[in-house]
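Down below is the structure, laid out as structure tokens.
Missing here is one protein chain; the remaining ones are kept as they sit in the complex.
Labels for the chains are A, B, C and D, by order of writing; each one numbers its residues from 1.
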Amino acid sequence: MKIEMDKEKPLLVTQTIDHPRQSVFGSFFSVFMENKAAVVGGLIILFYIFIAIFAPVLAPYHPHEINLDNKLIPPSMEHWMGTDDKGRDILSRILYGSRLSMGVGFAAVAFGGFFGITLGLIAGYYGKWLDTIIMRCMDVLLAFPGILLALAIVSALGPSLINVTIAVGAFSVPLFARIVRGSTLEVKQLEYIDAIRSLGARDGTIIFKHILPNILSPIIVQGTLRVATAILSAAGLSFLGLGAQPPSSEWGTMLSSGRDFLFTAPYIAIFPGLAIAFLVLGFNIFGDGLRDAFDPRMKK
Amino acid sequence: MEPRETILEVKNLKTYFHTKRGISKAVDGIDFSLKKGETLGIVGESGCGKSITSLSILRLIPTPPGKIEGGQVLFKGRDLVTLSDSEMRKIRGNEISMIFQEPMTSLNPVIPVGEQIAEAIRLHQKMNKKEARAKAIDMLKLVGIPSPEKRAKQEPFQLSGGMRQRVMIAMALSCNPEVLIADEPTTALDVTIQAQILELIKDLQAKLGMGVIMITHDLGVVAETCNKVAVMYAGNIVEYAATQNLFDEPKHPYTRGLLASLPKIDEDKEELYTIEGSVPSSYSMPEGCRFASRCPFAEAMCHQKQPELLEHQDGSKVRCWMYSNEWTGEKRQEEVFS
Amino acid sequence: ACSTSSSQSTEKAASADGNSTGGTLNIVRLSDATNLDPHFITDIPSANINYQKVYENLVKPDEDFVLQPSLAKEWTVIDDKTWEFKLNEGITFHDGATFDAEAVKATFDRLLDPATGSPQREKFSMIKEVKVVDPTTVQFLLDYPYAPLLSILASQEGSILSPKALAEDPESLRDKPVGTGPFVFEEWKSGQEISLTRNEEYWGEKASIDRVVFKVVPEDATRLAMIETGEAHINDQVPVTEIERIEASSTMGLTRTEGLAVEFLGFNTQKAPLNDVRVRKAISHAIERESIISGVYNNVGTLANSAMSPKVFGHSKNTKPAEYDLNEAKKLLKEAGAENLKISLLTSDRKERINMAEVIQSQLKGIGIEVEIQVVEYGTFIEMTNAGEQQMYISGWGNATGDGDYNQYNLFHTASQGPAGNSFYYSNPEVDKLIEAAREETDDNKRLEIYEELAQMELDDAVYVPIRNYEHMAVHNEKVSGYWLNAANYLMIDKVKIAE
Amino acid sequence: MLMFILRRLFQTIPVIFGVTIVVFIIMQLVPGDPAVLLAGEGATQETIEALRTQLGLNQPLYAQYIDYVTNIFRGDLGTSLKNNQPVLDEIMLRLPITLELAIFSTIITIVLGMAAGIISAVKPYSIIDTVVMVIALLGISLPSFWFGLMLMYGFSVKLQLFPVAGWDSLAHIVLPAFTLGAGGAAIVARMTRSSMLEVIRQDYIRTARAKGVKERVIIYKHALRNALIPVITVIGLQFGALLGGTVLVESIFAINGLGRMIVDSIRMRDLPMVQGGVLVASLVFVAVNLLVDVLYRFFNKRIELN
Partner (left out) sequence: MQTVEEKKVLLEVSNLKQYFSVKKDSIFQPKAYVKAVDGISFVVNEGETLSIVGESGCGKSTTGRAILRLDEPTDGKVLYAGKNIVDLSKQEMRELRGDLQVIFQDPFASLNPRQTVKQILREAMTIQKSVTKPLQHDRMIELLTLVGLPAEALDRYPHEFSGGQRQRIGIARALAVDPKLIICDEAVSALDVSIQAQILNLLKKLQKQFKLTYLFISHDLSVVRYISDRVMVMYLGKIVEISDKKDLFDVPLHPYTKALLSSIPVPNPSVKNERILLKGDVPSPINPPTGCRFHTRCPFATDRCKTEEPALQELRPNHFVSCHYAEELLG
């Protein structure tokens, strides 16, 4: 129990003009651009998105075309990243694979985010027993360590990229719910919410027009970082043979089949491994940068 | 009043913040001095540079981005600005100590308060752990905390705001400093508690004889506790005078405006005076007088050149062209502020 | 096609010095055993622990897969339906029980008792009775003449179990095998390792090593790394892709043995469009099998020309599968009026099989067939093929006995449709008749003729596309010598030596 | 404090029930009839029917669930389809190994993570900070299975410093524990750093400076203890990620732990084992969280008030 309420000290008048506490896009963008790491992260992601979109144009070969005469060629002029054990061009496969790996990442986060955000908003806004029930359920989901929940789901639904997406998404639901609930609680107690309530706004208006836009920053940050985790988890599941199925060029699958050549033709596993690591790195630094940009306290 | 010796003298102190958005001249050339046993008030609106001034004295400005760009802080003749870090540490908490505005956050939440006081004592006095603890308990007693032995073992969250502020005071005074800087020590407290704390500081000052710099935005607090007042505006001191003088005969249009815009507990007024406009940004200070844009008397010269802090015949100092010989306009303050 | 000679140990394995004895042999394997009771074992990893190590049989195959005496000293075929075995004397089981005719009878009585519920019972169903003539003589009385009897007695399921254990606690055999072999079961740490120790009372030539540990190491790369560093000695599940590396390594050696099994691409002959023989033929013509052997299998194994491998009795060099001929294939498809075909290809999740599926997928693209690969775990694979849910599938047919009947009856006889092995759902009365005839024919040459005819008929019906005759491989650390792989993929270690 | 522990224990009961429900539901999603699976190939319709009755599959779902939970409380997690052993026995055989691995990894996570975080935070924006943080960022971006293989290749095969696989000696533990702990260490390092930087901005640090306390003492006495509070939570959560990570690392290093058991069981469709393994791993995690909460409370008595 806090007996004394912290009284706001008089606020700097000039500060309002000098340092916008809450950023709309413009000021956010400028802060963001100042954060070099984040820009690099963003560029990496853009680069991958570019690759994913233009894979058919960029790829020198067909990703699934088997040519057993050309197998296990080390990186060379014709095959920049070499060929795999079936003579497929690794570069082409990685280019196409970006669609799958990023697709899984985004789709899983979209799926987890949708449910997580909805539940979090409801729990945070309505509170009381609804909050208790929803958050206890989230606790239960969180009680499954790491990717075990995803593993259990995939074991039940069977291995496929879609099931992996669902499983990895399910595993992000409670994380989103928690963050959204926390931010909702925080925003809900802000005076403008009370102001709009005392104008007679409906709950839907308040939640979607006044709360949601103001908690987007933690959601976006979390979303970005979750994409990274989702890509890693999906690759892990594929590595265990529970994810994408051949001849798919999902990177985890490529890595998984490449690990047999780790000692003889390491490039088969190295390049997809690097592709994953680099993309995940991109999302991670982008997410970090976003967090810094959104969080006024992080400003130096 | 017997002439007392000056222990602290600030000369032309400048503290700037170098940020990506430019240079913020938070404190831009201020001068004042403090005598033993005297209380100097620094008042001003939010953001005018009061806290930065006090932090600059103890060299506690976050660096980067902040930096003391010039001037001197003479403490018993030594310039603190040029001391080495370790020499500076010997002064902090020992000869000059400080209490802060937020009693809720200014104490370490995970260390028992007694230990926090004892730490200061052991840093500066040759005492062992036990003696220091005993002294800490004495200090708690001195600042009027009931059952100090018990309280010493508690952590800050177990104390109320008023009590924490007392702990802060105990800590600050534990080494008998010669100067106590109190940065808005009561702003966060309720009036009844504020009254207790102000009374306590006054008592202790009488008992221990230190010089006090009382930073506040509340002119009431100044009137009640200070001998001298410096009124700050946008990084400058605009008026510097004995308290009685200042309230009896405020000179700077800003000071006058401030006093006039204050609702008073002991009088009824139909309408309050208002100072229009707002403080210029600390990143882009105007060339001339910083108050010119809001000043009802401003003439062309006010916008062109910044006035000096000029000494008035009654001993107070004002930074206003109106009191200089070059002033050509009318002096019609009385009609405006009445 | 049958050019490769039987077993060829690499130079290193053979040349290691034999003067050191003792030590613990570490064998690393992909997966753990599931059951150690020979009557219930259905998988090679489990069988391999027991076979010729803990348990022994009346007869055993040698390196050329010729049957030799083991617990039985000699045997005679008294008539078509009566076989008599003379047993070795002075043999005791690890639990102290004596090996004699009663023990043989007890073993087979248990196996044949329907109450036991052994999945292997069907294989021995021709045995009417096991008769004890005297303690060292036992007779097998059959319901009908069965030429390959010896081969099933030599198989893992024909192991002779301790009568004492069978009487006291047959359940315990599941995780505590008791046989007469050169190694005594020591401990099974589930999921981790199984250890055996040398049988000091062994009736034959005692093993030279003190102990064997079968360790489970699921990761291929890890297993190989362990061999390379000497942490483990033998790994009998080697990825075909590692051959070059192994051969280039100074610390590892490779052993290769031709196997009994054949790997093939099967068609579900009852599912459209594969119910049309022209489509099946077209596919057969479109598959370049040689490139699979070299590309997928790195030339491990040989090109198969029927469902029977060269080591199986009944194999013929003369059977001819469809030639690789894309024009012919396209022509056949046109004839069949099949255009824009979409066919699913089912495979289990074995890496090579998946690779093979991908290659087939890409090859069939050449004649305009779109193949959708369906990878499932082995259990599901079995379920699906048992239920006939597949269109095309990749499978293999092992042969535990070395006799052609095992292939022909199980794979192609109408009565075997479904779980018994005929997942082609193939039915040809003529074929059925010939298979039955071969069973009862006692003249080996005649049987061979029948099998040759059968094999060609099946190929002409394009029931399947034979791909590869198995070759088994094991990799060992240079310190190890004296082991071999038998054609049924059992690791034989009784003569192993470990150098220090 | 005792009250708090009791209350937290009390609060975990619904979570545990929730976990059993989720596991139960997931297993209901499995296509195919468990009785058919269990009966094995070529079983007759009667056998399957009998099995179904025996397994209670004819009962309504809630009754099956109640059976399931009652059995769990009796310590009966079913029998493995693969080898007919009680699932609990199989798990108890492996749990200690996994716990051992998890504990060693956690130690690496904590020691390495905090040390790196503090080094970074002491000199923020310096070269050393940048280097440490780049490594940390890589640490969370590298796929652990890939990292593990690389470590094995480098340290076991090439340098022969550590054994490749197995679980017999301390040397065996090093690589897997490092593989597993590295990601967590990276996260802890980042968390420690940002938490330290956050704390260093706090008013009470300024107070300590105003007292004349040395910078070192400020970091280790005044800042660290406060900064560790959020780090403890992260370590707790990280333990979960770590338990999940065992499925990959145990497979790579051939460690016969719970994680590998689960993966193997999934491959073999040994559902009772999967179910049991996931359940037990979750219970362990719940227990760890409980412990973390207690620790958290110990470190941060302020939360008693809220």
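The working rule: a residue touches a chain if its C-beta (ideal position, glycine included) is under 8 Å from a C-beta of that chain, and two chains touch if they have at least 3 such contacts.
Worth saying up front: this structure is predicted, and the values here are computed from it rather than measured.
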{"item": "Of B:86, B:147 or B:192, the one touching the omitted chain in the full complex", "value": "B:192"}
{"item": "Full-complex contact with the absent chain, from B:6, B:46 or B:154", "value": "B:46"}
{"item": "Footprint left on chain B by the chain that the document does not show", "value": "45-46, 160-163, 190-196, 198-199, 217-224, 243-244, 247-248, 257-259, 261-266, 268-269, 271-276, 278"}
{"item": "Absent chain, residues of chain A that touch it", "value": "1, 3-5, 7-8, 10-11, 13-14, 16-17, 20-24, 27, 190-192, 194-202, 205, 209-210, 213-214"}
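The rule we apply is simple: only the chains that are shown with their structure count from here on.
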{"item": "Per Cα centroids, the chain farthest from chain C", "value": "B"}
{"item": "Whole-Å separation of chain centres (CA-atom averages), chain A against chain C", "value": "48"}
{"item": "Chain B-chain C separation of Cα centroids, rounded to whole Å", "value": "92"}
{"item": "Where chain C touches two or more other chains, by residue", "value": "219, 221, 225, 349"}
{"item": "Residues of chain D whose C-beta touches two or more other chains", "value": "149, 153, 157, 251, 267, 305"}
{"item": "Interface residues, chain D side, partner chain B - complex", "value": "202-204, 206-214, 221-222, 225-226, 299-302, 305"}
{"item": "Contacting residues of chain C [partner chain D, same complex]", "value": "28, 31-32, 34-35, 119, 174-175, 189-193, 215-219, 221-223, 225-226, 228-229, 231, 349, 377-380, 382-383, 386, 419"}
{"item": "Chain B to chain D touching residues, read off their complex", "value": "58, 60, 89-94, 97-98, 100, 102, 105-111, 119-120, 123-124, 155, 157, 168, 171"}
